[in-house]
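Removed: one protein chain of the complex. Kept in place: all other protein chains.
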Amino acid sequence: MLRFMKHPSGAFQSIVGRLARQVEWGDCDPAGIIFYPTYFRWMDAATWAFLEGVGYSAKRMRAEQLAMPLVSAQCEFLAPAEQGERCEVRSRIARFGGKSFVVSHEIVRGDGAALAQGTETRVWGRFSGGPGTPIKGQAISDEIKALFRVR
Amino acid sequence: MLRFMKHPSGAFQSIVGRLARQVEWGDCDPAGIIFYPTYFRWMDAATWAFLEGVGYSAKRMRAEQLAMPLVSAQCEFLAPAEQGERCEVRSRIARFGGKSFVVSHEIVRGDGAALAQGTETRVWGRFSGGPGTPIKGQAISDEIKALFRVR
Amino acid sequence: MLRFMKHPSGAFQSIVGRLARQVEWGDCDPAGIIFYPTYFRWMDAATWAFLEGVGYSAKRMRAEQLAMPLVSAQCEFLAPAEQGERCEVRSRIARFGGKSFVVSHEIVRGDGAALAQGTETRVWGRFSGGPGTPIKGQAISDEIKALFRVR
Partner (left out) sequence: MLRFMKHPSGAFQSIVGRLARQVEWGDCDPAGIIFYPTYFRWMDAATWAFLEGVGYSAKRMRAEQLAMPLVSAQCEFLAPAEQGERCEVRSRIARFGGKSFVVSHEIVRGDGAALAQGTETRVWGRFSGGPGTPIKGQAISDEIKALFRVR
């Protein structure tokens, strides 16, 4: 479900994670189109899949007590999506800060139409004492940054 | 949001927990009625509220590393519900086993119409080493059972 | 995401629909395992995918104003699932009634472990006047039944 391609340009030359989604009955609302928090669910899932693609699977994140809590999130909704439509969430690292990073996401329908575009700003952190304990921000190493850079 | 009344009859004479819900836009599907997993979300929330009402708040559950994982759940859907309708989830202990218990739930609309009725079978358990670690079943004490019995 | 295989035995010799799922961060709860209503979301999605596989896509369902509201649903939870685990929902028609049908679902982890098994009882219906209007049960034709029968 996750492949990579080169990103044409940008401050950080990020690889692109791709996550396939199909709009489901339960993702939609009485207007017959996607309920907007669904896009944020997809963006969250896409970020986790993006990390899995570079070696940071959920299992490894748990084992190393890593977490990536949100600072902020935003999304623009460009076109409605109906149940059954096949989409792809395309994720890139837009920026790396010292302990934080920004992931940009494009949600594109099978026919190429852009449905939504959003960003998540997250902290790279570690649970101080296992899940449920406070999360402390960690410096993002050059090794981690390199995993997301186009080569 | 939680009050109690006497239960007319039954094997275990349970008090009744009451949780108010209003059907939300995001709870509904393109048919314009409640998306059925929503009822299970409500039943889960109602069980937690029921426990809070007898002294076992989420905070206490966390502090004592208690959990109540599901063995099974079922629900019958009796009438559709539309956005905006005000409902009540009425919860009772249907049965106490050694380490498990059954919660029955009735979902009733403001005008008294029954919308759904379901049950959850749960284990009373404790995390062996904090959240994320395996849960071990615990004997349900007479003190706990007494909290739910009509006096 | 949907392939078919023969079903060994049973009253109705149903083909099997298969829907791939990966347990997501947002599918899980503070115990670090899947939040149980997620399984019902998956079962709902699996039924829609099962229908799409035999020619009844969401688009066609909308065009023909077809719906399949729930009568009841139940699920047994056999083993916990953690974020990142890859699963498959295997769906079969357990029974066809006059206007209703029962879909059975097995949720199996990548290593073959059974995680959950459930059933949905649904009515085959039609909106009387477009989405949001009451749904009327329709006789399930032999043509429709044949689509799900092992040949």
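So that you can tell them apart, the chains are marked A, B and C in the order they are listed, and the count of residues begins at 1 in each.
Heads up, the rule we're going with is that a residue touches a chain if its C-beta (ideal position, glycine included) is under 8 Å from a C-beta of that chain, and two chains touch if they have at least 3 such contacts.
What you see is a predicted model; the values in this text were computed from it and never measured.
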{"item": "Residue among C:12, C:25 or C:56 touching the omitted chain", "value": "C:25"}
{"item": "Where the missing chain touches chain C, by residue", "value": "25-26, 28-32, 35, 37, 62, 83, 130-132"}
{"item": "Residues of chain B in contact with the chain not shown", "value": "1, 22, 24-26, 30, 32, 41, 44-45, 48-49, 52, 57-59, 62, 82-84, 131-132"}
{"item": "Chain A residues that touch the omitted chain in the full complex", "value": "30-33, 35-38, 40-41, 44, 62, 67, 69-77, 80, 127, 131-132, 135"}
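Here, only the chains that are shown with their structure count from here on.
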{"item": "Chain of greatest Cα-centre distance to chain B", "value": "A"}
{"item": "Between chain B and chain A, distance of the C-alpha-averaged centres to the nearest whole Å", "value": "34"}
{"item": "Geometric centre distance via CA averages, chain C-chain B, whole Å", "value": "25"}
{"item": "Residues of chain C whose C-beta touches two or more other chains", "value": "30, 32, 41, 44, 62, 131-132"}
